[in-house]
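Here the complex is missing one protein chain, while the rest keep their positions.
Each chain carries a letter (A and B) given by its place in the written order, and its residues are counted from 1.
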């Protein structure tokens, strides 16, 4: 009978922690394979089957055309400073606000608002607010800080501000939660050992916070890197804010060249993952265990 | 599920990714028996219990309930009840609903469910608390709910995993009596896991001592107490004095051992060869603080540390030959006292020193007791 080998297999699998309960993973696995991995690899193979030329000709086309190639640089030039600014500005502010105080809940709640507004609405607001006749320029003009309206929309700065408005609250809330995950008695212990606040921050809190900062940077960077609507609406989509996602979109939906669009999407994903891998690689050099907090 | 007359475990083993947690457990449980699984932390007691319950698949072996193989059944179809160390009460259900849960799962008629729940509530004396949530109960009350929940559907076997270890000392004693009472009044077959030898000795009909996933000894409380099978079991059963030595002379069941400057006469436990390395085991309470009258296994020593423990004193003494020794006595002694000690040869057990003695923690203990000056 088949009883013995069956038991044998069940025992072998049980040792590795495999049993029928793992079937609960099946729907999610099927989903991720069908809707994420399969399209991804489909896109990858498609990118090697250009409408004309050899397998790599779409990649060659992208890198040989300065107008296209520069989109990488343009995207990074917007996304990296924006993500960096968001994270770096979040640290001192979150450090100061990590304790309890009245109105903390209000501040954190208000900060969620721009995240939920999303990029499209932020873009519309920025056009109104920062535009040449908007309130911002009016204030500058009426206080005689400038002589003529500053141009803050339909260029690099418009996109940059839109990334700060949506990205900073995001970074702040993340950093705040990482900070409150660090046991405050650690700092008190350092204080009893004679460390002033500067050294307490640089020797104790900051090293424990670094992994969290790296994660925050990655997530903020992903947001900034995929900037699309604001680049079109408040930026200058034909010139200085022609980001790579726009190039991919135009290839797919204006030129209907799907292989080329896939190639650009692959390049975009690759560039993004390289940056993330670099940051996460640096992160693994820090202590990443428990930070003793209750969070 | 119907009761059984015998439950047999054949070579039950559990590995976790190449690491053995339980190896070759053979055990036959008779109906109505109270069996205690005993051993140090990490020895595989919970693993054994979970395998029996069906919560953990086996990696070898089989379990038989009379002629029926049950190790392939999921836990809910084995019909066993279980009490957990952390109680594991359903936090969103009242005490009554917690206790009735097992009956509901069996789809008993409403009336019977109600009746049997009330009965179980009375049995564990929780009549005043039936409508509370578990979070509103004290630890002892929660444990009572857990016990009631596990026995209410009259399981053919009740499994208990250190049910008392979260309670304070006084409550632990009370609940121990209660568990014994329940066992006797309901005639439940019980497998009880604990690392407390005293608890095991006082509750169980039979004890199973595990070490590193292997059975060391199965026997009655008396056998365990007076004749541990090897020095590891002795260590665990409260033989705190474990000294290394060498056989000098063998005389039937008696062995004369030389151990760090002393000649000791004791009971040979197991196969001993002349000149063999041995471990000598003595309980602190078997070391007598005598006058000069006693001559066998006599030694003179200086008291070093004294702990007050109610009627008795627990003390550490160092013999003139430099051997450290634990003892318990009712006599008044104080640090610095010079005393004459003696050990009845029938209470001094001589074990072969097995290959496993090299394990660090054990051998540390041994060399320590073997008189290395601190």
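In this text, contacts are C-beta pairs under 8 Å (C-beta built on N, C-alpha and C of every residue); 3 or more make two chains touch, one makes a residue touch a chain.
Please note the rule applied: contacts and distances are computed from a predicted model.
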One chain is missing here; what is its name in UniProt, given the choices "Fatty acid desaturase family protein", "Cytochrome c class I", "ABC transporter permease" or "Simple sugar transport system ATP-binding protein"? "ABC transporter permease"
Which of A:128, A:202 or A:255 contacts the chain that the document leaves out: A:128
Per the whole complex, from A:6, A:112 or A:278 the residue touching the absent chain is A:112
Quickly run down the residues of chain B that touch the omitted chain. 50, 53-55, 74-76, 79-82, 84-86, 88-92, 101-102, 105-106, 146, 149-150, 153, 159
Considering the whole complex rather than only what is displayed, give the residues of chain A touching the chain that is not shown. 16-18, 21-22, 24-25, 27-29, 31-32, 35-40, 42-44, 46, 89, 92-93, 96-97, 99-105, 107-126, 128-129, 133-136, 138, 165, 168-170, 173-174, 176-178, 180-181, 187-188, 191-192, 197, 200, 218-219, 222, 225-226, 228-229, 232-233, 245, 248-249, 252, 258, 261-262, 265-266, 268-269, 272-273, 276, 293-295
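To be clear about the criterion, only the chains that are shown with their structure count from here on.
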Compute the distance, rounded to whole Å, between the mean C-alpha positions of chain A and chain B. 55
Seen from chain A, its contact residues with chain B in the complex are 7, 10-12, 14-17, 19
Over in the complex, which chain B residues touch chain A? Could you list them? 15-18, 57-60, 62, 72
